[in-house]
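Left out: one protein chain. Kept in place: all the others.
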Amino acid sequence: MSRRARLLVFLLGGGVLAIAFVIGVVDMPGFGGDEHPYRDLAVPSAVAHGTANVVAAVNFDQRAIDTFGEETILIASTLGAVALLRPSREETVRRPPDLGHTLESTRLIGYVLMPLTLVLGADVVAHGGITPGGGFQGGVVLATGLHLLYVTGSYPALDRLRPLLPFRTAEALGAAAFGVVGALALIGTGSFLANALPYGSFGQIFSTGTVQVLNLVVGIEVFGSMVVLLAAFFEQEISVRKQDA
Amino acid sequence: MIGVAHDPWMPLLVALPATVACLLALCDRALPRRVVDVVAMLTVLGVTTGSVALLIGAGNGRSLTWLGGWHPKDGVGVGIAFVADPLSAGLCVLIGSLATCALLYSWHYVARGGTHFHALMLFFVAGMLGFVLSADLFDMIVFFELMGAAAYALTGIHIEDETAVEGGLNFGLVNSLGAYLSLTGLALLYARAGQLGLPQLGRLLPEHRVDVLVVVAFVLVLAGFLVKGALVPFHFWLADAHAVAPAPVCVMFSGVMVELGLYGAARISLVAFGGVLSEDTLRRTFVVLGLVTALLGAVMCLGQRHLKRLLAFSTIAHMGLFTIGFAALRADALTGVVLYVAGHAAVKAALFLLAGVLLDRHQSVDEGQLRGLGRGRWGEAALFFTAALGLAGLPPFGSGLGKAITEDGAALSFGHWVPALFVLVSALTGGSVLRFASHTYLGIGDRGEPETKAESPEDEEAESGAPRHTPATMTTSIVGLVAAGIVIGVLPGIRGFASAAAQRLLDTDGYASQLLDGGPATPLRHDPAAAWTGTGILLGIVAIALALAVAAAGLWQERLPWLRLGHPVMRRLHRLHTGHIGDYVAWLFAGLAALVLLVGLART
Amino acid sequence: MTVLLALCLVLPAIAATAVAVTHDPERQAVTLATSGMLLCLLFLVLQAPDVALSELGIGTAIVPLMVMLTIRTIEKDRKTRRTDEDGDDS
Partner (left out) sequence: MQVLAYLVAGYLVLVGAYGIVRSRHLVHAVVCLSISQSGTYVLLLAVGYQHSASAPVFGSTTRPNRHVVDPVVQAMTLTDIVVSATVTALLLALSVQINKRHGTVDPDELIALRG
């Protein structure tokens, strides 16, 4: 279709759908109402299992299979992206040229902030069950913290200081561990991904049973896969070249 | 009284392939190639035997497990359930066996290093199994995304082939947009019902007035599944993705992934929306979708010269037939659809693997270039012609039996145009494949004008550097699939299973009572119609005769001038399938708008 | 419906419109990052700290970085392709 015809078809379809959506939305319960039946079930179940952060309880305890699916999507997509970004037959990977020049101030801020961010990320992962955040958010903070190296130094510095094998191992073992923990819970208590560990007193770090274990596992996996994913994009951009011959 | 069986081991069917895939992802470069093949094959065989055990465990009733031990109390709960009724367990067996054939075929598949082919295939299998077993709407969408992510990567895995990467992107973008629209629909349902499980939604939705919100939520939730099921006008991505994906991946796409779209739409429409949308509304909506899809797919299939694209449109046409069979909402028609899906999967998988063999040997699957190159390979030609006749509904084949029973049942709901349509579509699709086979293996028929713009560029990259003679693993998987196609049609036990699967799908009250209250399942009726009938065999023969006529017309079209009339229509339809991502999204929204009007009007 | 909440709702809509209408590749990453930041603010106001932190990490840091790297790879490849063509023509 021509651009104009395509726009017309879309506006027609989108318009009718938008009108139906608006009419439908008016019948929905008002914004900000206090009628949330699922919350009234989820909050006591989370408290019963000693998990202060109810979102973490829903993610890792009550609807844990969703998070299992999510982590499997993460490793499957990272694997797919790495496979799609591999150098093709007529390309080679050359040592990245060291041509970046960074201001002294950014270099200083980078070196100061990097360890800080890594500690913050580890803290967000560790306190997943009791404070906002958790395995996934902590893993992302850790990955972005590591890439401060790229901002401060240059890509060769980043390339030297983060060998990929440990991160690929972290990613694969983290994702596999999620299934293994679920299977252990199945053997232990007879239902997959059940919260099998004893719950201590409410609000403590280790009082949330398998929620804390799964948080740790997801944190490791997300840290690994984000680094591997960004490394694939960096490599494609900086060091993959067509063979000259 | 058949009580509900608790089977807590069910989630291992999903966890096992995912975990093995993670370990393979780590060390598949370090391990020798044969070890990776064996590990992947063992995993898939384990999954298949587990699915068969699940099927036997479910028997004629259902087996279920509440994950994490979160059982519902008086109808509502926080947990998610995995349910295996005969239909979902049967689909798990289909997924496992197709994956086994695909991996057996790719035994000599020298995928370049670093492609993680086997790990991605195992993630793909895990995603499909999770999707089939889950009884929670959000969980289905999560596994829908997992299935999609692995499929996008597998489609574009041959990055040296420019059509593969483009097909992968079209496939990825449209399917993801469909999944996000399903999520929007889910948010609307959650706002009203406050629960996410299918049986819970089925019980809570009727407590509110049936209004525009229900219609919009129904259409939006179905969007992702209609896109995956390649129903018109959401089908455009399928031809692009199938024409370029490697043969073993196409086996999984056409064999079972596309059918899962219809399975998801069926399960949600019956269980979640059964109480708010009348059966007439569902009938009218799905029969219109099925009719348009079947006709467009069959006509487009006729005009294709690229074998994989031809088979892709044949899949779209058959999806239309399955949708009409489902739309009848009758147990006997659904029994036929279950058999038809199984038979079609076996035959279509065999044809895609044969396409892979041809692509391997001649680096092209274009009808013009392959003309006469297949002479002398009688074994391959025999397999090709048998599979093509099976596709057209030859009586001993499962697809023939499925077609006969489906058109018989659907005719009671919609009238006698249904058998005519089934015969016409089978003839057009089967005829196109027969024409291709005759051109390639017999070298007969007109020279035909050389393809002006070769559909597939000549230097289409060889799929796998396999040696010129076809290795044994490839032929065994193809022969196995064709044999399975026949066994499905002949073995009486399979018809019993199909009848149980159909009745359990329609028994939505039993589904809800077994899941939420642990009540007994209603006993099944014995369905005598699920067998070879006189009219069924007769219609099958007519379809074959028509298919041969279509093939002959295609072979010698220069001598039949009146065929010229069809060319302008064909050209306009062909120009509609542009491959432009903007077009696909525009058609997606136009289709959804039309569906909202159709469902809205059908309801009043 | 406080004024703050209404403002926090309208701002991401404006940012999203900006992203949808800017066709210039260089500015894709920046507009996406601002849209991610505004969404993060909205999620904070909607009392969803977990989601805000996650949107901050993904929508503002990692996805825009990937978008920027992809665009630079594409532009670099175009430049080398153009210099090769100039090389052949001259």
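A, B and C are the chain letters, set down in written order, and residue numbers restart from 1 in every chain.
Criterion: a contact is a pair of C-beta atoms (placed from the backbone, for glycine too) under 8 Å apart; a residue touches a chain by one contact, two chains touch by 3 or more.
Remember, it's a predicted structure, so these values are computed and weren't measured experimentally.
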Which displayed chains the hidden chain touches across the whole complex: A, B, C
Of B:177, B:353, B:421 or B:521, which residue touches the hidden chain? B:177
Return the single residue from A:53, A:117, A:191 or A:212 that touches the missing chain. A:53
Looking at the whole complex, which of A:85, A:170 or A:186 touches the chain that is not displayed? A:85
Contacting the left-out chain: of A:30, A:163 or A:198, that is A:30
Where chain C meets the chain that is not shown, the residues are 1, 6, 9-10, 12-13, 16-17, 19-23, 25, 28, 32, 35, 39, 42-43, 46-51, 54-55, 58-59, 62-63, 66-67, 70-71, 73-74, 77-78, 81
Chain B residues touching the omitted chain (full complex): 138, 142, 145, 148-149, 152-153, 156, 159-163, 165-166, 168-169, 172-173, 176-177, 180-181, 183-184, 187-188, 190-191, 196, 453, 578-582, 585-586, 589
Residue ranges of chain A at the interface with the undisplayed chain: 3, 6-7, 10, 14, 17-18, 21-22, 25-26, 28, 30-34, 36, 38-40, 42-43, 46-47, 52-55, 57-59, 63, 66-67, 69-70, 73-74, 76-78, 80-81, 84-85, 88, 130-132, 136, 202-203, 229, 232-233, 236
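Here, only the chains that are shown with their structure count from here on.
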If you average the Cα atoms of chain B and of chain C to get two centres, how far apart are those centres in Å? 36
Hey, how far is the Cα centre of chain A from the one of chain B, in Å? 31
I need the residues of chain A touching at least two other chains; which ones are they? none
Junction residues of chain B, two or more chains touched: none
Can you tell me which positions in chain A touch chain C when the two form their complex? 31-32, 53, 55-56, 124, 132-134, 136-137, 140-141, 143-144, 147, 226, 229-230, 233-234, 236-237, 242
Which residues of chain A touch chain B once you look at their complex with the stated criterion? 1, 3, 6-7, 9-10, 12-17, 20-21, 23-25, 27-29, 35-38, 41-42, 45, 58, 61-66, 68-70, 72-73, 75-77, 79-84, 86, 88-89, 168-169, 171-173, 175-176, 179-180, 182-183, 185-186, 189-195
Under the stated contact criterion, what part of chain B meets chain A in this complex? 8-12, 15-16, 18-19, 21-23, 25-26, 65-70, 76-80, 82, 112, 114-116, 119-120, 123, 126-127, 130, 134, 136, 138-139, 142-143, 145-146, 149-150, 152-154, 156-157, 159-160, 165, 168, 188, 190-192, 194-196, 209, 211-217, 576, 578, 580, 582-583, 585-594, 596-597, 600
